[in-house]
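Every protein chain of the complex appears in place save one, which is left out.
The block that comes next holds chain A.
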Amino acid sequence: MSTPLEHDYTGLSETSSVERSSDKIPSSSSSSSSSTHPNEDKTTRTSLNLKGIELRLGLPGSQSPERKVSLFCKDLESNERSNGFAVSLKNLMSGAKRGFSDAIDGPNGKWVFPMNGKSDVELAKGAILASPRAVLEGKNKLPSGREVGGLPQSPKPVQDKNILVRSANEHSNAPASKAQVVGWPPIRSFRKNTMASNSAKNSEDAAGCLYVKVSMDGAPYLRKVDLKTYKTYKEISSALEKMFTCFTLGIQSLACTYIYFNTRYGTAAPMDLLYGESRLMDLLHGSEYVLTYEDKDGDWMLVGDVPLDSKSNEEMQEPELMQKHVEDDKQIKS
């Protein structure tokens, strides 16, 4: 590479064939973060590349150090560049979205899923990031982290107020939906804490069920489970396993096809990759469609997890955004 290229922070510029497609990226790429890249050698960058797009599964709370999390976050969305490539990645990797940062409790970024007094849950082998959220009312997405678990709040909402708010702020560089600014809108902590406990109480008491969004890294859509239908962790873990097994197999094949396309169709326009893989899926497995909808958090959810009543109708208020994704049921059986 003789000409100094615009370095984009995703590390995808230069070397590999994929990145040559990024030549089309307008030169207005963010230069500030890219200034850290110029001295990286080629091999690192190549390996970074593939790692950056590789679909991987990680344990809850872990952050793969080489992976550029920013690839999947709002930075990418706000920059129009990388277009279809990024968009398709996002669609596939919606599970990696850190939009649940406001549910993180604690400054070390660990996912906290308090249930029956426990604060850490390893739900299953494989990457299942639980996002506890009082979804039925779904009114408050407060950075105070008070909604974690959607369980009745302790009578001391204000004890950890500062820690919670600050830790949420520390992670506020990650949300996919929008940035949350410290202290804006100007609402007193007392009010924020009170409203948070309000909504948690309401949704829990009123509905008698506790729906929780579950996402898996790399799955094309998310699922919802009613935690109240399970009595033990084991039950939850096996239920979630069943739910996500199809993805595991599908994803592995998807990853292969992805890489295949990368090397073989190096100069393919980003959009072609998406069409390419779905065509491939069609060919290999026959096609089946599932109905999904986009909820107010911007996540794609499988229709049917939440019983159709007034509360879930609130969730599905985005009728024009219904889309069909490809899923293959046959793989589960095999």
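The rule is simple: contacts are C-beta pairs under 8 Å (C-beta built on N, C-alpha and C of every residue); 3 or more make two chains touch, one makes a residue touch a chain; residues count from 1.
In this text, contacts and distances are computed from a predicted model.
K.L.:
Assign the chain not included in the display its UniProt protein name, restricting the answer to "F-box domain-containing protein", "AP complex subunit sigma", "Argininosuccinate lyase" or "DNA polymerase delta subunit 4".
P.N.:
UniProt protein name of the non-displayed chain: "F-box domain-containing protein".
K.L.:
Which of A:Gln180, A:Ser215 or A:Thr292 touches the chain that is not shown?
P.N.:
For the chain that is not drawn, the touching residue is A:Gln180.
K.L.:
Touching the missing chain, which residues of chain A?
P.N.:
These residues touch the chain not displayed: 102, 139-143, 154-159, 161-162, 165-166, 177-178, 180-191, 194-195, 198-199, 201-202, 205, 296.
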